[in-house]
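The next block holds one structure in the form of structure tokens; read it before the comments.
Shown here: the complex without one of its protein chains, the others still in place.
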Amino acid sequence: MAQVVGQQILRDPALFYWILFPITVVMILTGVLRHYATLLLQSAPKPLDAKAIREQKNYLHGINLRGNANQIPLSSFTTRKNYLVAAYQAGSFLKDPDAKNKPPPNPMSDPNGMDQMMNMMKGNMMMIVPQTVIMGWINAFFSGFVIMKLPFPLTIRFKSMLQSGVMTRDMDVRWVSSLSWYFLCLFGLRSVFTFILGNDNSADQTMAQMQQMNPQQNTQQLFGPGQDPAKMYLAEAENLEVMVQHEFVLDGIEDRVLATV
Amino acid sequence: MSLTSYLSRFVAASTHPSPAESLSLSQLAPSILNLTISDTPEQWSLYESLLLSALRTGDDTSARLVLQRLSDRFGNSNARIMALQGMYDEAIATNHAQLEQVLKNYDDVIKDDPTNVPIAKRRITLLHHLNKKPEAIAALTALLDLNPTDAEAWAQLAQYYFEIAMYSQAIYCLEEVLLILPNAYNVHARLGEINYIVADSGGGGGKESILERLEASLRWYLRSVELCDGYLRGYYGIKMVTAKLMQTKASGQRTIAEEKVNKLNSVATVHLNDIVSGHEKGKKEFVGYDSVEVAAAKELLAADDSST
Partner (left out) sequence: MSRSAPSKVLIAFSSILLAHACYSAHEHSLLSTVLQSATPSAAGTPTTGSSLPLDITLETLVSVALLLVGIVSSGWELKPISLRKYAGLLESGQIVPDGMDAKSAKGKKKGLFDGLEERPGFLDIRKQRKEFADWIKQQDDS
């Protein structure tokens, strides 16, 4: 085992104070800033209007009936089934009954879909803009610096990761360039943020609180954009119609109770 | 005391506490209000319960303060805050005209935003309180048309129908609750009770119908016991219905054989005896039962003893 004497490079300690340290601090600060900017930009999901709620909840009603049909007597079940199947087929719960035979609307033109996309755009912009700016800043000022040495050996594979911006073939992989330090910070600071920003979800926490304060206004969409509620209602009506088997849970309950209690 | 211990005291009390309980909860108000505001979900739910108990006991100044803090945090347009505000207005109203004014406010809010469920529920409650029962039922059915998966609303509608003796409608509503929460054993017991009451009040014609009702009632009670081991209300019902069934010398077709009814009766008696004697001796396994319910069970057992 030939003992390789590590490459010795003399580094100016100023490199530490003026490059390594600033990059790290800037990365952390941008992370915090991005967090709060995201919070500010986040728009609360728009509550559904009455008709949309009615459309969704009545659909759920059918699913509930199908799932728990055995809990109620056969006659009660049949009454409900007949009512729901008729209503579903007539489309009386639809948001706009006239749109029944029209093709499904283009998801791009759906205002709700646009809202979602806008939110996604905002989130992406919050990621991309600061990253490009900082990377430009590092490239402009610090490209080509070797700023630190890792305390452990690495295989050659890591060379491209740790020494981007420094084009030397023979340098030991343990040396890290400034640009690579930026990348390491970018991916490795998550736990630091969790530490600083309180579990990284002080944003989520406020949202959860607001939700707790009004649990009734559920804004989640049962029908995704592009799905046609009319078709789903028809399918559900068919599901209900073909349900012929009905075993009432109370049948034979006296024997079950006598056997177990 | 810390926030969590306050909170668990409030959680332990139901929404319908006894007056003494309300009083002791309400007396916590100054010390809770002196805690630093920590902006955690627990803190705000504690405030909410505190508001209710302050209103219950007529401590309107504390209620005002708590409500103020809640609306400062969540804003006046939050549906839940609006409902709490409405409840405060209802509570401090001194005459009929003021209540009508509150009702009118509710109407305006609902007109603006028909999806404001908390306010809709307040409005229904107030309508019912003002003895406008048909209006309350109509409003509740409208709410259920909007959202037929709200178990609480169905249960409330069942109660309203029950109060005006429209039993089959009440049963329908409770069945809807079961479609949403199939394991709600207290709803099963409630169905048993309503069926029993229907049978007791004549069953809507025919001896056979009464028998059917009684058997249905027994089955619902049995299901509640099957879902919840040692459910006092369920056993009480079983005992009551089986006693009635044994008395009834109906000629109609029985679907539950008489010997099974006898057996079920003795099973229920054994369980009730266990619970009553255990509760009286203060055994650990039985202390949690409601004293009033245990006393009722004891009475039932005593009546049964004297009749045989």
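Odds and ends about this structure:
Letters A and B name the chains as they come in the text, with residue numbers starting at 1 for each one.
Everything below uses one rule, namely that a residue touches a chain if its C-beta (ideal position, glycine included) is under 8 Å from a C-beta of that chain, and two chains touch if they have at least 3 such contacts.
Just so it is clear, the structure is predicted and the values come from calculations on it, not from any experiment.
Considering the whole complex, the hidden chain is in touch with B. Of the options B:55, B:137, B:171 or B:222, the residue whose C-beta touches the omitted chain is B:55. Summary of contacts with the chain left out: across B:179, B:227 or B:243, the touching residue is B:227. Against the chain not displayed here, subunit B makes contact via residues 5, 7-9, 11-16, 19-20, 22-23, 52, 55-58, 83, 87, 90-91, 93, 117-118, 121, 124-125, 128-129, 151-153, 155-156, 159, 177, 181, 183-187, 190, 226-232, 275, 284-290.
Everything below uses one rule, namely that only the chains that are shown with their structure count from here on.
Rounded to a whole number, the gap between the C-alpha centres of subunit A and subunit B is 39 angstrom.
By the touch criterion stated above, subunit A contacts subunit B in their complex at residues 47-50, 53-54, 57-58, 60-61, 64-65, 68, 71-73, 76, 208-210, 212-214, 216-217, 249-250, 253-258, 260-261.
Across the complex, subunit B meets subunit A through its residues 39, 41, 44-45, 74, 78-81, 114-115, 117-118, 145-149, 172, 175, 178-180, 182, 216, 218-220, 222-223, 225-226, 256, 260, 263-264, 267, 271.
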